[in-house]
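On to chain A.
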Amino acid sequence: MDNKTDLVEVLSKLIPLGKVTMGNQYPEIIVDPDKLHKTALALKDLKTTPFDFLIDVTAVDFVTHFLLVFHLESTNTHEVIVLKTQLEDHDSPFVDSVSDLWPTAEFQEREIFDLFGIRFNNHPDLRRLFMEDDYGYPLRKDFKDEINIIEYPN
Partner candidate 1 sequence: MSEEIIKNIMVGEHEDYLINMGPQHPSTHGVLRLEVSLNGEDVKKVTPHIGYIHRSIEKMCEKDTYKQIIHLTDRMDYLSAHMNNEAVSLLVENALQIEVPERVKYIRAILDELSRIASHHLWWSAFGMDLGALTTFFYGLRDREKILAIFEESFGSRLLHSFITPGGLMHDVHSNFRKDTLEFIKYFRKKLPEYKSLLTDNIIFHQRTKGVGKMDKKTSVAYGVTGPSGRGSGFSCDVRKIAPYGVYDQIEFNEILKNDGDVFSRYLVRMEEMEESMNILEQLIDKMPDGNEYTAKMKAIVKLPEGEYYQRVETARGELGVYVVSTGAKHPYRVRFRTPNFSNLFVLNNLAKGGKIADLVAISGSLDLVIPDIDR
Partner candidate 2 sequence: MILDIYSFSTLTHSINKGLNAVMSPLLATIVELVIVGVLFLMLYAVLGLFLVYLERKVCAVMQNRIGPNRVGRWGMFQTIADLIKLLMKELIPIKRADQFLFNLAPFIVIIASFMAMAALPFAKGLQAIDFNIGIFYIIAVSSLGVIGILIAGWSSNSKYSLVGAMRSGAQIVSYELSVGLSLLSIVIFSGSMQLSTVIASQADGWWIFKGQIPAIIAFILYLVAGTAEINRGPFDLAEAESELTAGFHTEYSGIKFAFFFLAEYMNMFIVAAIATTMFLGGWMPFHIGDWTGFNHIMDYIPSIVWFFGKTFVVIYLIMWFKWTFPRLRIDQLLNLEWKYLLPLNLMNTVFISFIVLMGWYFK
């Protein structure tokens, strides 16, 4: 745990753009969507612990807003941090893409676009990944598919 609190301190000095807290597992950084790309770049270029391995990108639909969650690992020290950003616009959310920093994000972002409808600016190839173009965004909480979905009582 000591290491992790150290990391929180180090990060909060280095990353002035966001709020660094200790989550229940990993240090968390919360930034505004417009500062996301800058923060990501700073994290990737850290000297001792460059967070160069993007484990996972995902989004959560909180009905009023979206939460975009990045799990990052440093291949030097194997420390994991979580980078989060809130997208307030629920109808047409958009954010800067980080696919130029981590190529794997290109496809994870495509998946998020496909399932949540979050648009990524500067994404090289933003197409639907699984579904056809005119389908809804299935992982949104308000998604309804009258034709195919089978609702069964809980």
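What we mean here is this: contacts are C-beta pairs under 8 Å (C-beta built on N, C-alpha and C of every residue); 3 or more make two chains touch, one makes a residue touch a chain; residues count from 1.
Regarding candidate selection, all candidates are chains of the complex that A comes from, given by their letters.
Note that the structure is predicted; figures quoted are calculated from it, not measured.
One chain among 1 or 2 touches chain A in this complex, and its number is 1. Interface residues of chain A, counted against candidate 1 in their complex, comprise 23-26, 52-56, 58, 60-61, 69, 71, 75, 78, 80, 82, 102-104, 106-108, 111, 115, 129-131, 138-139, 154.
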